[in-house]
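Yeah, one chain of the complex is gone here, protein chain that is, but the others are all in their spots.
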Amino acid sequence: MIVIMKPGATEKEVDAVIDWVHTHGQKTHVIVGAEQTIVGVIGDRRMMPTHQVERMSGVDRTVPVMHPFKLASYEFVRQHTTINVGDLTIGGKSIVVMAGPCAVESREQILESAHAVREAGAQALRGGAFKPRTSPYSFQGLGREGLEYLAEARAATGLPIITEVVAPGEVELVSQYADILQIGARNSQNFALLHEVGLIGKPVMLKRGMMSTLEEFLMSAEYILSAGNEQVILCERGIRTFENYTRNTLDLNAVPILKQLSHLPVFVDPSHGTGRWELVPPMAKAAVAAGADGLMIEMHPHPEAAMSDGNQSLKPERLKQLMTELARFAHAADRTCGVEATL
Amino acid sequence: MIVIMKPGATEKEVDAVIDWVHTHGQKTHVIVGAEQTIVGVIGDRRMMPTHQVERMSGVDRTVPVMHPFKLASYEFVRQHTTINVGDLTIGGKSIVVMAGPCAVESREQILESAHAVREAGAQALRGGAFKPRTSPYSFQGLGREGLEYLAEARAATGLPIITEVVAPGEVELVSQYADILQIGARNSQNFALLHEVGLIGKPVMLKRGMMSTLEEFLMSAEYILSAGNEQVILCERGIRTFENYTRNTLDLNAVPILKQLSHLPVFVDPSHGTGRWELVPPMAKAAVAAGADGLMIEMHPHPEAAMSDGNQSLKPERLKQLMTELARFAHAADRTCGVEATL
Amino acid sequence: MIVIMKPGATEKEVDAVIDWVHTHGQKTHVIVGAEQTIVGVIGDRRMMPTHQVERMSGVDRTVPVMHPFKLASYEFVRQHTTINVGDLTIGGKSIVVMAGPCAVESREQILESAHAVREAGAQALRGGAFKPRTSPYSFQGLGREGLEYLAEARAATGLPIITEVVAPGEVELVSQYADILQIGARNSQNFALLHEVGLIGKPVMLKRGMMSTLEEFLMSAEYILSAGNEQVILCERGIRTFENYTRNTLDLNAVPILKQLSHLPVFVDPSHGTGRWELVPPMAKAAVAAGADGLMIEMHPHPEAAMSDGNQSLKPERLKQLMTELARFAHAADRTCGVEATL
Partner (left out) sequence: MIVIMKPGATEKEVDAVIDWVHTHGQKTHVIVGAEQTIVGVIGDRRMMPTHQVERMSGVDRTVPVMHPFKLASYEFVRQHTTINVGDLTIGGKSIVVMAGPCAVESREQILESAHAVREAGAQALRGGAFKPRTSPYSFQGLGREGLEYLAEARAATGLPIITEVVAPGEVELVSQYADILQIGARNSQNFALLHEVGLIGKPVMLKRGMMSTLEEFLMSAEYILSAGNEQVILCERGIRTFENYTRNTLDLNAVPILKQLSHLPVFVDPSHGTGRWELVPPMAKAAVAAGADGLMIEMHPHPEAAMSDGNQSLKPERLKQLMTELARFAHAADRTCGVEATL
């Protein structure tokens, strides 16, 4: 950390800063500039209450040198992490596609979806049983009943299932059914929930908040990792910008940046990321070209009758076609995509 | 709701939309334009899954006519709501000031704070026992112990206390101590938590999310109201913008707009809203001039030693001086401010 | 400036950075940290091509210590600047109100407006002759003819006039008529235009760009100042945020921050800043409470027939009433507002 003093800060003020740093067990190094003095702190600012020094007399501001996340950083592991879910390897050379409806609506719907997902060549089934909705009057999901249907769909197709958990009190229930737990964008800074999924032994897919910076996103991952769960998958799903033609703006820059900053696998969800089904294929291909380790794609057997987010769901035949197209882009990147990967 | 068809939509496509609306028990009215046809839906879209019709063939988009919130709307009540906490009336002619430290750090700190708050003329004591922090390595609050100290501070000064709750499982505990429960900005779309505080019989101060639109903010209030709790106080606390000189950008436009759209009392938190103590006095005065019903102000007896957010906390003497200044602006608005109000 | 090296940067890489700084005539000071080394540069980074060093091997990033603006900074002058326009003092104890229609539409309209502005107690007349419009099909202003009408309105009422200039080639023409030239928000980074108005001897009101940070805003002022024109007035007029209830989000935080960072007078335009006339009175009062030196308010004798921005214009009688209300808030701030100030 660097402490930048105000122009005209007194020697006494500088000394007080130095004392404060020493009190916290770190060393200092002072540079007297033409107009301003700076105090370099040699040590780990993550263990210091930096806002205190910012309030000291004569201090202008502090500048961090290191990233605030540690367990999530690439430097901590120095290789890319892979996560296994049954036979499936996430974060390896083959790009993994998870697909399915936004919400589990009925036993028939999720079974039909699961078969369509498997037939298209995708490798996991998504579907929400607990749905966080912006309106209290909207469909909130089938709850435990939805989890039962998901389990049945897994039994019928062999596909692992990924589903969302929205409250700390439901983590235990959901982890009895799910192969991968999902934390949604609106809960990306629900620290109580992050801590709770950090205590279980199952992979967690963490979605980026709609307004999270990548540093904040990795700090949310740090919450899960620091509680003991090392199986975290990052998922870019669109941020909020001034563009109103789309629901969100899928930020593909996140892919190469996160691969650079962190060792964790990086997925992309072009369905929520754009909110329009016709933009899903081009953005899914672009995600592969940008280096994503996997994709989350909404598919609904009958999108025009979906109980949520039908507008961003592909039909089964379009998903199947997309899988073929994705394979071509994966090859251009010397990777494979979808079930072909496991052949 | 209005359904706008694409240019060139066929008669068959328009008919399908009409049928869909009728199936959902609403009436339609069609306008054939020069290039595009629109279908007006006569009825309440809040009860319809509008995303379904958006996915139908030939449909360009839908446009809502009514606001999505109902119980929170001014039209629903047609007068401004007041909320009583002991002798204190929130939302009336007198502007209420709540002050205190960001976090409860020790018994001594909160007792000293409480006395300073009362002496300055503010009317309620704030202090967090459960702290949502962006880093898992930061101070997370004293928990139940902090609640005990708050209760002791209330007993010593007579000030009602407001404190944050961060997880559904802790609502019962916190409401045993708090006079007003607070939902923080990062939990503004934690729907499970909103629902839970909607089930209790105590006032809830709901802070606006850092990236929430006012419509989303009111939809979060709607969650609490629709669960049965009518005592909701709205609090603007800064949004995220591109400005990086301040931590957040306090959005005072929210004050007159929320007073226009909703019947609920509107507070402003200039401390979190700016993140810099020297901006708190001018923005507090501006909040009063804009029509706020109350203020949340961070005060710490020793800001340079605070365990969180010391940078945005006023010292006791500065709070006292500010209360005097605020009274002048309140009078200019034909209102009163602080303890003078109850004289 | 501080140069932060990457973890693991070699001694050779650090030496290369030191050499580069010395080549540019500045001194260095090196701090070897636990994980990362930093190179402090003692001197003025404004005179160095900092992006070059950011590209050097082993460099992580650079951090500025000083603000990039100099002539616009408070430190440069160490007192608040006042600007005189005839008898009017801008930036002094009295708050100045400029009012009038968005666009000059006809001789009758601007004369009627000018009389209403004077009668309400405002001190300058605004009106656009050259209008930058987002659509090429919208009314673009009366041009030179509009300038003639403004001059006539000045002659009839004694009010100084402020009007916008949109192209470098028109600066000479507009400055023949205007008492104050205005640079609009969309031209806030039109550097050719900023340079050109820096060459004339008349006050310039510079509006903040809709997405400008305050540092960028002050850098635009720096363009004008560095070309030789010291009479610059800053005007906050709303930034773009995610809120769509209003056209823009008036950022009143800008007022105390700009007064802290700069010596230049600070105005607020609540009409463009909100885009809704009913929000103009509360936000105008809040601007006064926040410390603004003046206000720009749209008033139109017949807003429902205005050729642009009628939606944000006050009627004459509402302006007159607002002037009375503003005086009360100005007194609460120990200032005066409007014509009373000059009595």
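We call the chains A, B and C, going by the order they appear; numbering starts again at 1 in every chain.
Note that a residue touches a chain if its C-beta (ideal position, glycine included) is under 8 Å from a C-beta of that chain, and two chains touch if they have at least 3 such contacts.
Keep in mind it's a predicted model, so treat the numbers as computed, not measured.
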item	value
For subunit C, residues in touch with the removed chain	46-47, 49, 51-52, 54-57, 68, 132-139, 166-169, 186-187, 189-193, 195, 210-211, 216, 219, 222-223, 226-227, 240, 277, 303-311, 313
Contact footprint on subunit A, counting only the chain that is left out	211, 213-215, 239, 241-246, 249-253, 255-257, 260-261, 273-274, 278-279, 282-283, 285-291, 328-329, 331-333
On subunit B, residues whose C-beta touches the chain left out of the figure	2, 4, 7, 29, 31-36, 38, 40, 42-44, 63, 65-66, 75, 240, 242, 244
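Simple rule for what comes next: only the chains that are shown with their structure count from here on.
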item	value
Averaged-CA centre spacing for the pair subunit B and subunit A, given as whole angstrom	27
Mean-CA-position distance for subunit C and subunit B (Å)	31
Subunit A-subunit C separation of Cα centroids, rounded to whole Å	40
Multi-partner residues of subunit B (at least 2 other chains)	211
